[in-house]
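Quick one: this structure, given as structure tokens, is what I'll be asking you about.
Chains shown are a subset, placed as in the full complex.
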Amino acid sequence: MSTNHYDTYREDAAGRANVEDSPELVAYYRELEQLKTGALWTVANKIEPWQPRSDSVPVLWRYRDLREHVLRSVSLVTPEKAGRRVIYLDNPGRREVAAAVGWLYSGLQVMHPGERAGAHAHSSSALRFIMEGSGAYTIVDGHKMTLGVNDFVLTPNGTWHEHGVEDDGLPCIWQDGLDIPLVNALEAGFYAVHPDLQQAVGYPVDDSPGIWGAAGLRPQHAGWTRRYSPLFKYTWEATYAALQRYAGAQAHDSFDGALMHYTNPIDGGHVMATIGASMQMLPPGFVGSAHRHTGSFLYQVAKGRGHSVINGQRFDWQERDIFCVPSWAWHEHANASGSEDAVLFSFNDLPVMEKLGLYREEALADNGGHQPVLPLVSG
Amino acid sequence: MSTNHYDTYREDAAGRANVEDSPELVAYYRELEQLKTGALWTVANKIEPWQPRSDSVPVLWRYRDLREHVLRSVSLVTPEKAGRRVIYLDNPGRREVAAAVGWLYSGLQVMHPGERAGAHAHSSSALRFIMEGSGAYTIVDGHKMTLGVNDFVLTPNGTWHEHGVEDDGLPCIWQDGLDIPLVNALEAGFYAVHPDLQQAVGYPVDDSPGIWGAAGLRPQHAGWTRRYSPLFKYTWEATYAALQRYAGAQAHDSFDGALMHYTNPIDGGHVMATIGASMQMLPPGFVGSAHRHTGSFLYQVAKGRGHSVINGQRFDWQERDIFCVPSWAWHEHANASGSEDAVLFSFNDLPVMEKLGLYREEALADNGGHQPVLPLVSG
């Protein structure tokens, strides 16, 4: 803190630092700085807040706003020059680390039929959620997966992976989700380009869901020791059917309707070491209560329309829109339709919160469990 | 060993006991008996065999032989008097403990439409595999599951459970598999009759597969701490489809074709604490190689026909037949058809072998991996 004032963070409360600057103290502080040290009481209240303060702000990115810009990138840059044609979501509070929310990155990528991106590997965990088009595929360590709209696919940390669209497909747009900001912050990121730029397909197409995608059954020869799911692809068709069965089998959660987490069939846990993902159904007429919890969340509307109130701001969303909920932000979701369900895909850093013992949640007790909505709505 | 001879187990090999009886020694042995002790060298070679010796013998139980006897029990005893009308499989080497093989019990139970067995609970883990009929159901701790042919259902240890057939169903026969002999041997068996004799259904019908039966998805609110799977029912339809996908996704195992283990979705492990279960497809024309391993196995033919060679004996089987493979017995399976697949259901004590560090396996190296078949075939 090279500044003239060292008593910015004073608080008048028992157990908190409350030391006023004096010439003698300021001189002392400057000596400490020479020794690459500081006096804790000058920063204690700043670095030990009473509760989490997120740098991220709630944002809704409307697909109708973004789509043309994404498509325009095709004419503006070549894949060879750009690497990948991606428009990333840049949270106003997180521009320094290029995060959509918290330590999570998100971008919309476009690819034309016949195109194929180069294969690479990195320490970041990544996922794709298909938004439009046909003929998309992803190859992970030699396993090729065919992808349709609302399919969810993993490209976990350390794997060689690449994406493409078949010659007879249609232009595809998908959301990329990664923990790039987190891995950079943890100073643990490695990046590599495949020596052949492209990798060979070494297994039957869609073998991963063929081997690992059966409910309540696992292959005789597992032999899997990686820290991420061997099931790389989760189809919309099976996921939506599962949500419907689940919604019929038990009462809805007052916050999230019927929510299922994508899992690693090896151990029933999160799909990757640092990123979790979920799909949730808000039944017709659903109006959820508000709660808040640690962890950062990015939502994409897979089906239907509705709104969410996040820290008092109302965001109206429809299919393909993306919005974020920062850590410890109050949030509640509602389905706008009384006859159709709405379905939200989301990914998050829950595995980090849980493994590090930092998950905490709280329901809103006041006002019938609903936030007062601020008059001005921003998008 | 109250006997006149104490040197029955002598072996002439380095590191093995080889002490001949003498009058002095026999007198000594008798003194030891008075003290409730014995000389280890008189029994060492018996209790430390070079490799496992199973008391069980290979047996094939043909359904065409058993079926009428099972059905006849309906007219011979009432449910009230018999508790359950079950014909159990009595391995000639295990009659003392009423086991079908090793420490596993198996019985064929029959129930008529409108009948419902009393609810009970026990320390044994149990499973049912439906063989014929319609309208069968099982209730486990208030969760009711509807069952069809080749469906597999769990009634884990400690749960209240009962079975019935709907009024509009057909007479049903199923296989019961339990670890009763094991739990008795371990002197840990408790049994209780439900105070109301019948339990209430407390959840939507088939809620267990609705909540837990989705591939790669788990409910938001797991809250499951039991040592067995919360997924109680595994349907034939989904299992057979999964086997077909699996068989297409990777090379067949030379011993077992395409084999999948039923799993607990919570942790990817065995379905219950002491019993594992599997379904395997022998593709058309499949002729498996021989191997042996520790653990006891009971097979039921779910589809097709073929044969197995077990410790040199050939057993020809067809749909609904049941056969056993004792611990450390050589065995190999073959599909009799060149155009249809054959499918084998099996259950076993693999969880016990694995948890206690006792699993071991060996491939037959000689004779091209096939056992010489003994001239006489018994059933």
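Chains here go by letter, A and B, matching the order in which they are written, and residues are numbered from 1 within each.
One rule holds for everything that comes next: contacts are C-beta pairs under 8 Å (C-beta built on N, C-alpha and C of every residue); 3 or more make two chains touch, one makes a residue touch a chain.
A quick note: this is a predicted structure, and the numbers were derived from the prediction, not measured.
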Where 2 copies are displayed, count of copies in the complete assembly: 4
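Rule of thumb we're sticking to: only the chains that are shown with their structure count from here on.
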Intercentroid distance (Cα basis), subunit B paired with subunit A, Å: 45
Contacting residues of subunit A [partner subunit B, same complex]: 203-204, 206-207, 209-221, 229, 231, 234, 238-239, 242, 245-246, 248-250, 253, 256, 258-268, 278-280
